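For reference, the structure is listed below as structure tokens.
For this depiction, one protein chain was excluded, whereas all remaining protein chains were kept in their positions.
Our next item is subunit A:
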């Protein structure tokens, strides 16, 4: 037996474990196959798919470029505004929550309670918040802002907490030793450490919120979603095409911009 074969035989074997997991996965797969049925798919569906493609190739240019309140351009700007303001609201609310949930500066019970609150906030889907806020402020972009703000809290404060818990305490200790006041410690010891991280996380969330904001229109919370669903329900495929094109371009632009900004932040 050569050394290579010996090594090969000596490698740990967990066939039984792998097989069990594979079997479970296969059973799950077989079980979920019952969810699909293609009996509703007919000529009609295919025709619609073709029509959508046609609409994307021949978009309603008038809707895409005009500057009225129904135009794609205006709606996209509104969607961006919802995402931006929502992110801002979320970020402002997240900072105190994150400090409350950080276990290295707060007593354990308070940190734990805040964490539970954050988990609960995250569990409710954004659309449900949207429908709830519509009862608060009436349908319109304002409800969208509130929804985005609330849903952003979950992720933002979780990532903020991670940043806070990794604070380099040695800096603070050395500042204490040279006689800095608490305010100076916060200003020169804590803020410089956290600011760029917080900003980077917030920009990333803004990028995500663009997508959220564009679907909130479906429940009537402003932005591009509502016109999209109207156009689809009335089978105006070239309008659907122009809305989709506008949306995709905007989201790609924002993603590119946010990646640029964040890499700049990381490199300083």
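Just so it is clear, a residue touches a chain if its C-beta (ideal position, glycine included) is under 8 Å from a C-beta of that chain, and two chains touch if they have at least 3 such contacts; residues count from 1.
Just so it is clear, contacts and distances are computed from a predicted model.
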Record-based protein name (UniProt) of the chain missing from this complex, from "Aspartyl/glutamyl-tRNA(Asn/Gln) amidotransferase subunit B", "histidine kinase", "Phosphonate transport system permease protein" or "Anaerobic glycerol-3-phosphate dehydrogenase subunit B": "Phosphonate transport system permease protein"
Option touching the unshown chain, where A:95, A:131 or A:265 are the choices: A:131
Where the missing chain touches subunit A, by residue: 21, 25, 28-29, 31-38, 40-41, 45-46, 48-49, 52, 77-78, 80-82, 84-85, 88, 120, 123-128, 131-133, 135-137, 140-142, 144-146, 211-212, 214-215, 218-219, 222, 225, 228-229, 232, 244, 247-248, 251-252, 255
